[in-house]
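Take a look at the structure below.
Note that one protein chain is taken out, while the other chains of the complex remain in position.
Moving on to chain A:
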Amino acid sequence: MSFLVDSVIMFTSQVLFFGFGWLFFMRRLFKDYEVRQYVVQVVFSVTFAFSCTMFELIIFEILGALSSSSRYFHWKLNLYVILLVLIFVVPFYIGYFVVSNIRLLQRQRLLFACMVWFTFMYFFWKLGDPFPILSPKHGILSIEQLISRVGVIGVTLMALLSGFGAVNCPYTYMSYFLRNVTDSDILALERRLLQTMDMIVSKKKRIAMTRRQMYQRGEDQNRQTGFWGMIKSVTSTQTGGENLSLIQQEVDGLEELSRQLFLETVLVQATKERIEYSKTFQGKYFNFLGYFFSIYCVWKTFMATINIVFDRVGKTDPVTRGIEITVNYLGIQFDVKFWSQHISFILVGIIIVTSIRGLLITLTKFFYAISSSKSSNVIVLVLAQIMGMYFVSSVLLMRMSMPLEYRSIVTEVLGELQFNFYHRWFDVIFLEASSRMWNVTEVPLFCTSSTTCSGETKKGPEERCLSHRYSFGLY
């Protein structure tokens, strides 16, 4: 009886998540495109729904809601469905839509889509070879094989985003890095831009006039017959042609200059808006948070280095460690069990919410930057794949943040994976990504974040740093 009630609850929540994914797709992702293939929207919403259900199950685990056997059943069910979607459905549809875009292969779409899927499976399988992720007691066709590979890809993605966020975050939050721009700078740049455009226009008018004259003279020339006529026409068009190509080169150079000026003007306008924003109350709050986060980011990088150099993997989670410290060093006595449950619930809840939100926002920005009307379906499916793998591996890594009694269910469901390996792999990629970011100088970094990533600048600092916030609680 309780199993039925639990299943109904789970099903309702899944429907809710599905609806949320559907709305997100329609309102944010596809707001400039027409949805012609509804299957894309369905697949995206299904992936989102099942990923969120996994997080929901973790929360239920901590809270102790629903009965333990039904939780276990739903875990297994959810895991199988998500693996099915991530490994069979989404790659197949990606292959199908890619093949549909290529005119040559239109006839045998299904056949080529299957071929693409088999290639994907081959590389996916090969991915497991260089990593020591399995113990030999697993068979070939077990769930652990699939999860381990999905975990590797997902952990790499998480670490990349984390590393990027760790460096980008203090930079965008703190107003210390803002150049000082005045209105006169902007006006000067705009004037230069318009002058360049005017020069381009006048040169193009000259080209058009010269072409027209050549065309008219060419007509006259054609009437001249005979040997001399031919020679004359050759020499005159040659000088005309040379002039044209010279002017054309100048025009190309000026056009490149106008593009650079345009981008620079956008950059300066964005800086001016950031300066104005930083004077508001919200801006000051984020500035303060920025100092706090940058200290945290530095500590994070330091810890990752220590972990790798000294070959150490943290054994206890932050909640238990925090409680230990308070009890032992500060001498404050309180009900450990009660508080540990609540604190880990809050911590895990924050991690989940910020990671979902951060990922969705990052995906949206990425989508706006690279999609076009032809490739929008393929890109959305790729994003759905990334999202699914990301959420599965965040469940994997979140295991370390939970106290021992809650870890057991994750360990049981996901099988005997080498969890330590994943943490180590995360540290390696995180360091790699953040060190690459440090090598880049300030201005280009600012360029990439404000001009190519579209999005409202009002919310800029908050959004850009969300990719870092999810790493806040993971260790």
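We adopt the following convention: a contact is a pair of C-beta atoms (placed from the backbone, for glycine too) under 8 Å apart; a residue touches a chain by one contact, two chains touch by 3 or more; residues count from 1.
Please note the rule applied: contacts and distances are computed from a predicted model.
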Refer to UniProt and select, among "Colony stimulating factor 3 receptor", "Ubiquinone biosynthesis protein COQ4 homolog, mitochondrial", "Gamma-secretase subunit PEN-2" or "Rab-like protein 3", the name of the complex member that is left out. "Rab-like protein 3"
Based on the whole complex, identify which of A:Arg259, A:Arg321, A:His342 or A:Arg436 touches the chain you can't see. A:Arg259
Can you say which of A:Val39, A:Leu84, A:Val201 or A:Ile295 touches the chain missing from this structure? A:Val201
Which parts of chain A are in contact with the chain that was left out? 31-34, 190, 193-194, 197, 200-201, 204-205, 207-209, 212, 255, 258-259, 261-263, 265-267, 269-270, 272-273, 368-369, 372-373, 450-451, 453-458
